[in-house]
Structures are given as structure tokens and as C-alpha cells.
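Presenting subunit A:
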Amino acid sequence: MKVDMKIDVHHLTRVEGHGNIEIEVKDGKLKKARWAVVETPRFFEAMLRGMSHDLAPMLTARICGICAIGHGLASLRAIERAMEVDVPETAKVLRLLAKHGETLQSHTLHVFFLAAPDFFGVPNVLPLIESHPEIAGLAVRLKKAGNDLCDLTTGRPTHPVSLVPGGLSKAPEKHELKAIRRVLVDRIPDIEATAALFKTLSIPDFVRETEFVALKGEKDYPWIGGDLVSTDGVVKEEDDYRAMTNEYKEDFTTTKFTRLSRESFAVGALARVNNNFKFLEEKSRAAAEELGLTPVNHNPYMNNVAQVIECDHVIRESIKLIDRLLEMDLSDIRAEYRVRAGKGVGAVEVPRGILYHEYELDDQGLVVKANCIIPTTQNNANIHIDLSALVEQGLKEKKTDAEITHLSEMLVRAYDPCISCSVH
Partner candidate 1 sequence: MKYLGIDPEKIKIGSFDFTCCEGCQLQLANKEDTLVDFLNLLEVVNFREISSYRGEDYDIALIEGAISRQDEVERLKRIREQAKVLVALGTCACFGGVNQIKNKFEIEDVVREVYGDDPVETLPVRKISDVVKVDLEIPGCPVSKEEVEKIVVDLVTGAEINFPKYPVCVECRRKVNTCVFDLGLLCLGPITRAGCGAVCTSGKTACIGCRGPAEEANYEEFRQVLKEHGFTPREARERIDFYGGLPEMVIDES
Partner candidate 2 sequence: MTFKIPKQDINFKPFMNRPPDYKLKHEIMRTDRVYKCEVINIIELTAEEKLFHLKIIDPAERAIFHFRPGQFLMLEVPGFGEFPISISSSSNNQEYIALCIRKVGRGTEILHRARMGSRVGIRGPFGTSFPMEEMVGHNILLVAGGLGLAPLRAPLYWVNEHRDQYRDVSLLYGTKDPSSMLFTYQYEQWRTVNRIRLMTIVDRPDENWTGRVGLITELFKEIEIDPLNTYAIVCGPPIMFKFVCNHLDSLGIPMNRMFVSLERRMHCGMGKCCRCMVGSTFTCVDGPVFDYWSVMNLKEAI
């Protein structure tokens, strides 16, 4: 039987930003399977030139409406490393707490609002409010907890206001921390229910050997700074990030592609779990095992599960962080520093994977040169190659156009791509 297929998903829905899936099959042979990002680039690196370093985190937060805190933190880390600023411990803990809020918020947004409709066969999350009110309830409560945590630590849920070079401009009050702690404790049953829910969903069966890149944990599950590691055994220093990413450009897409030991690699929740499984909170690790997520897992659809596990982890870790903060002096949140010339790199694990910012600053503290490498950029090549493999497998299994379209869309969504971010 001759199979011809032409699939063209223009502006894929339920993802952040604009991308197209283009698949062409002729005579049963795969001719083309592309993941083409058609987002309009914004040229942040060019805009940064000549800007005061203290505006840089504010500007780069606007790269992404979802992981703005991550961008802010990567930017701050690059600046603070360039100027050798010692951020007070309290501020570090508060920043990590903010980070956790963002991870929780972003992952629940993806898992429930963007990915879940696929599993239930509905166009969006709204019908679930009627048909599965308990799931909608989980989504709303978990997301709210994440947003509230961001709000408390950085001043608002999107585009943080109090993240400044040297630390934080404002700390929450202890009674506020206690209040959010109670909320987080109440969310534990919710995230456990979410894990239980995922146990009942059927994750598409698709495996492609992949190299996974993440920050390298030392004692804890890593989020901000430190060495880089890959499941193929590559280890590099943070400053050496370019050797980890190796950007290049393809014609059909406005984003850049990256590669490492193989033709592509993946970052994100799955990459982190694959590389740092042993550092997960004990209960989160148990939940992962329960869901069949153990390292190294090569099914990209499992990224959704990894996100649920990370939510579980950040909720539990946030409670511990708050307990630490309650013992600390919350007025010591900002270091004085001297403006000086320098170069610095900041690597941060944001919801979708490792984010790198690098700046060169002059002695006035103005940005001379900037480079930002976004997780989705690093994933794009991998998505692209996964697509080919997925279609090949689908053809073998004699799947229909509609099934292949559906699986392809789900595949791209599973990566939780943040496209406008990747074409910043």
C-alpha cells in the first residue's frame, strides 16, 4: 500500500509562541519532518548593549512571560559573577524560593492547561472544569500556590520586581512566610493526587536514545549555578557553557539549533531527573519510581511526568527553605557592591531546562556584550529529530494521518517549548 501524507500544523496551539509542524510522506517514505519555529525574533542581546547592568535583569525578564524569574536570576547571576558580588545567604534562599514558585506555576500550567487536554481529548482545559472538577481544582490550587510564592518573594507572579543586583530589594515578612508555608503543606495532598492521576493516563510509547543535559547536583537537586553534566558523561564548568551548547542556524527556522555529543540533546525536567535523580526529595523519588520514571528514561513524553515529580519536589523543598528562613535575619538581603568591569556567566535551571546568560560589563557597569541561550533553543533540534523518528515509527505501526498529527503535536507539547523565549 502506498502512503502519502502531508501534515501541516500551522501555529501549533497550547504552546507558548509560534511554531509549525511540517510532515511529508511520499510512497510510504518519510520525505520531511520539521519542527519550524516561526516566531518573530526580538533581539534582546542587541538591545542590551549599552544598558546599565541593573536594568538588564528587568529587560531580560521580559524575554519570557512564564519563566521571567528564571531569566532575572540568570541575568543577576551573570552580573554578580562579573562584578564578584557576594549575595547574602538569606537572599539566596529567598531567590531559590522564588524559583520554586515559578517552577510550580509553570509546570502546573503546562501539565494541566496545555498537556492534559490531549489526554482527555478536549481542545482546552475549560471543559474539564465541568467534566472533571476535581482535576480543575488541583490545577487551580497548585498554580495559585506557585504564583503566590512568586508574588510573595518577588512582588508579583510575572516579571519580578524585587530581584536586584546584590540580593533582593524587599523581603517578605515572617508572618507572610508562615502563611505561605501553611498553603504549601496543604498542597502536598494535591500534588500526590496529581501523581496518582498520571498513573491512570496512558503515556505514548516512544523511545529514542537521547543525550540529556542539566546542571550537576553536588548535594542538592540543582537549580542555580554550578557545573554542567550530560547523560553521555560530559561534564563542563558553568563558564564553559558554549562548549556544551554549540549553537548553529538552520534555514527553515528562526531559532538556533544546538548539539553536543550527538546531533542533538535535550534539557528540561526529564533531563534534570535523568541526571540528578538521587537528589530528589525522598518522597518525590518514590513517586517517580511509582510512575515508572527512573534514570535514564528516553521517552520524551515522560517529560510531563518529570514535571509532576519536580512539582512534588519543589513543594517539599520550599517548606524546608521557609523553615530555614524563619530562623534567619530577613533584613540582611542585599549586599553593597562596587561597580566594575568584568565578564560573567549565569546558568539557571528554569522550568524548560538550562538557561544561560553571559555579559561583558564595562567599568561603568554598562553591558558591552550579551549572550543568552534559552532551553527551548537547546531542545529544538531534539524535537525536530524526535519528530522524524516518531513519524517513522508511526508509519511502521500503520497509524493514520490524524493519529500521527495528534502524536506529533503531543510530542512537541511534551517538551513544553517556550518559543517566543527561544527567539528572544
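The rule we apply is simple: a residue touches a chain if its C-beta (ideal position, glycine included) is under 8 Å from a C-beta of that chain, and two chains touch if they have at least 3 such contacts; residues count from 1.
How were these picked? Simply put, all candidates are chains of the complex that A comes from, given by their letters.
Just so we're clear, the structure is a prediction, and the values are computed from it rather than from any experiment.
By the touch criterion defined above, subunit A in this complex contacts candidate 1 out of 1 or 2.
Per the touch definition, subunit A reaches candidate 1 in the complex via residues 11, 13-18, 40-43, 45-47, 49, 51-52, 55, 58-59, 62-66, 68, 109, 113-114, 117, 123-126, 129, 136, 140-141, 143-144, 147, 154-159, 161-162, 164, 169-170, 249, 254, 420-421.
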